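One chain of protein is taken out of this complex; the other chains stay put.
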Amino acid sequence: MEVKIKNFSHTTADGMVNMVSILKKQPSLRTASAYGEVYLNRETFLLLRKNALKKGDVLTIAKIAGIQAAKKTSALIPLCHNILISKIDISIKLNIKKSLVEITSYAETNAATGIEMEALTAVSVAALTVYDMCKAISKNITISNISLLSKTGGKSGNYNKINK
Amino acid sequence: MEVKIKNFSHTTADGMVNMVSILKKQPSLRTASAYGEVYLNRETFLLLRKNALKKGDVLTIAKIAGIQAAKKTSALIPLCHNILISKIDISIKLNIKKSLVEITSYAETNAATGIEMEALTAVSVAALTVYDMCKAISKNITISNISLLSKTGGKSGNYNKINK
Amino acid sequence: MEVKIKNFSHTTADGMVNMVSILKKQPSLRTASAYGEVYLNRETFLLLRKNALKKGDVLTIAKIAGIQAAKKTSALIPLCHNILISKIDISIKLNIKKSLVEITSYAETNAATGIEMEALTAVSVAALTVYDMCKAISKNITISNISLLSKTGGKSGNYNKINK
Amino acid sequence: MEVKIKNFSHTTADGMVNMVSILKKQPSLRTASAYGEVYLNRETFLLLRKNALKKGDVLTIAKIAGIQAAKKTSALIPLCHNILISKIDISIKLNIKKSLVEITSYAETNAATGIEMEALTAVSVAALTVYDMCKAISKNITISNISLLSKTGGKSGNYNKINK
Amino acid sequence: MEVKIKNFSHTTADGMVNMVSILKKQPSLRTASAYGEVYLNRETFLLLRKNALKKGDVLTIAKIAGIQAAKKTSALIPLCHNILISKIDISIKLNIKKSLVEITSYAETNAATGIEMEALTAVSVAALTVYDMCKAISKNITISNISLLSKTGGKSGNYNKINK
Partner (left out) sequence: MEVKIKNFSHTTADGMVNMVSILKKQPSLRTASAYGEVYLNRETFLLLRKNALKKGDVLTIAKIAGIQAAKKTSALIPLCHNILISKIDISIKLNIKKSLVEITSYAETNAATGIEMEALTAVSVAALTVYDMCKAISKNITISNISLLSKTGGKSGNYNKINK
């Protein structure tokens, strides 16, 4: 049963947007992992796979774009705190059966707030970069299933997505 | 039947990443519209709707974040050209039946290259901002169906997604 | 009587600009609050008030712009240190008698240097955003009285402006 | 008598924020000049003047900060279009009688929209930088009278502030 | 014989820094190519070469960093105008005899001012990224010979470096 006191942390009692204060919170170790998919049509997917096997540049550029974007999270999401990122990594796999690109990010920090938004931003921008690389072939591309896989640390504790 | 000359515009013949030259292309009017969804659980959705009805701040902040992000597209996506944006707008609707937030962006430019990536970046960052506003309630949030709805102008002509 | 040893902290003995070293200073809790005003003519003010009462978007966008700008302070002010902001908030009130917009910011950090410039930058950019929203009606707009209301923490201790 | 059709260019008919489309507007030559003041107490002013006479660094850094900020205007003010700046300059004078720093900016563009916000942003950030340089001496500093001195070009024509 | 009227374009007659006005200049096609070298000790060079042959990631990341930096040139160099970049590319070669990394950039624009600083910034940041990748092996690394190889277009005409 849901407890009634739950509310948006970023809004005040009267519904106005508001950044949460983390002044009194001690820094602690936190991690987050996020996931997202880019659906391509078969033709585009096979070209991407060919490049990935041969040169790898297309996936490397998406990975670097995601890493760089994670560091810009607080500039992109208005109420995000700026934090020191201890590590941000992205791995990209090609799912041959489904013609899709699977992007997973992993982020670490020793901060007074969580690093979920950095992990999600990294995945989103890596996915947009895959899109950008592939859009000349076909516009029939969809980015889906961007979600949090897991997090550790912080007051709300650990989280693991069920049925990823 | 697919023509064989199709290839990634951002890679050279030997598969290395590469920014397309737009030096010889004349600027022309171009537009793009993109779409994305944020799936919330029922509790979170109802809280968001309550805020939207009462104060609207939560959706306004997502809209502004998306507009600002569109202007940063070339800083986020490595091989995107920087262009002058003539207009970027975002509209957000709450789909009460499905407990989802529907985000649509619309972008205009008079440039030598298209504005699809700006429209898609705007939707993605607006969706991440909705996520950020709602994540204190539940981590069970998914961003999906980010795709191009339509584009006009440019050498590749107009495009309209079928079965949006 | 003024003590003679006072000097600019950002200049060396021979007058050259210089960033203060905060290497040996321990982080400590600090807050700052700043204030600024935007003077509008009556027509513009009444339109702004009408929007604020009805939709609120115009003031929300100024607030978000100020919050985002606070996070960019060290990129804007050359000798400012980059710090971790624990909270930054902006409240905007309409002074109906005087046709002016009153902007107050409040900032918190646990850092080795103060957060006054972040509070002042937030107010300045929120004021510029109000200006931008109103300038189509009349160019007769003035931003004034940007000043520090108060600060707490740090070696120089607390400060409260007299006769705000 | 004021014409009734005047409205915020950045809001739609129902009061929502909105970026103006400049897609159909041709680029044209436009300039803008803005002004602002930093009030210092006598002690701080005399120290600043001493540095200005001897080394000049303190005023040079404020000038450069203002020039750099002008280029960031569209990143700071949410509904500002990004434009190509043809020139941005700042001049800073010390008013010895009144113990104040007078900052004037001048900006040029060949664009489909005006350059007033760039001129105003330049003055604001130059003023904040003067503040930052002086704040170690006294917190009794006020930034005031930020306003548009003049503009040329564009549909709304030329403007000159009366009684600067 | 040198003509006496030559002077810094970025300073006024009395030596103050100043951004050149390009308001009256028409856009025209311009290109620039720049070059730079990173000297490594033998051990580091061989490790880099091994990675380049096997995976290529280390050189790809330097290339992308350089491309991204070119787009930030006007934010890095205070008096640079922001321009629209039509293309920016970087190629990196390993000089096995001399244990050095040779970085060449090529940039294009249709602008009212040149693109030399973008080409030079791209090379500099690509070189710094190579440095960053290699510094764990040895700090004995030197970035040298950053210079303009050639430029075309603009009032000052074409330029080709002799004895590259």
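As written, the chain order gives the labels A, B, C, D and E, with residue 1 at the start of each chain.
By definition in this document, a contact is a pair of C-beta atoms (placed from the backbone, for glycine too) under 8 Å apart; a residue touches a chain by one contact, two chains touch by 3 or more.
All values reported here derive from a predicted model rather than from experimental measurement.
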Where the missing chain makes contact, among the chains that are shown: A, C, D, E
Residue of D:T11, D:S33 or D:Q68 in touch with the missing chain, whole complex considered: D:Q68
Option from A:K63, A:H81 or A:K151 whose C-beta touches the chain left out: A:K63
Where the missing chain touches chain A, by residue: 29, 31, 60, 63-64, 67-68, 71-72, 84-89, 108-110
Positions on chain E where the hidden chain makes contact: 2, 6-11, 14-17, 36, 43, 47-48, 50-51, 54-55, 57-58, 60-61, 64-65, 68-69, 72, 75-80, 116-117, 120-121, 124-125, 127-129, 131-137, 139-148, 151, 159, 161
Sites on chain C contacted by the missing partner chain, in the whole complex: 16-23, 74-75, 78-79, 81-84, 111-112
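The definition used in the following text is that only the chains that are shown with their structure count from here on.
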Chain pair showing more contacts of the two, B-D and C-D: C-D
Centroid distance [mean C-alpha coordinates] between chain E and chain D, Å: 32
Whole-Å separation of chain centres (CA-atom averages), chain C against chain E: 38
Residues of chain E whose C-beta touches two or more other chains: 60, 64, 68, 84
Those chain pairs that satisfy the touch definition: A-B, A-C, A-E, B-C, B-D, B-E, C-D, D-E
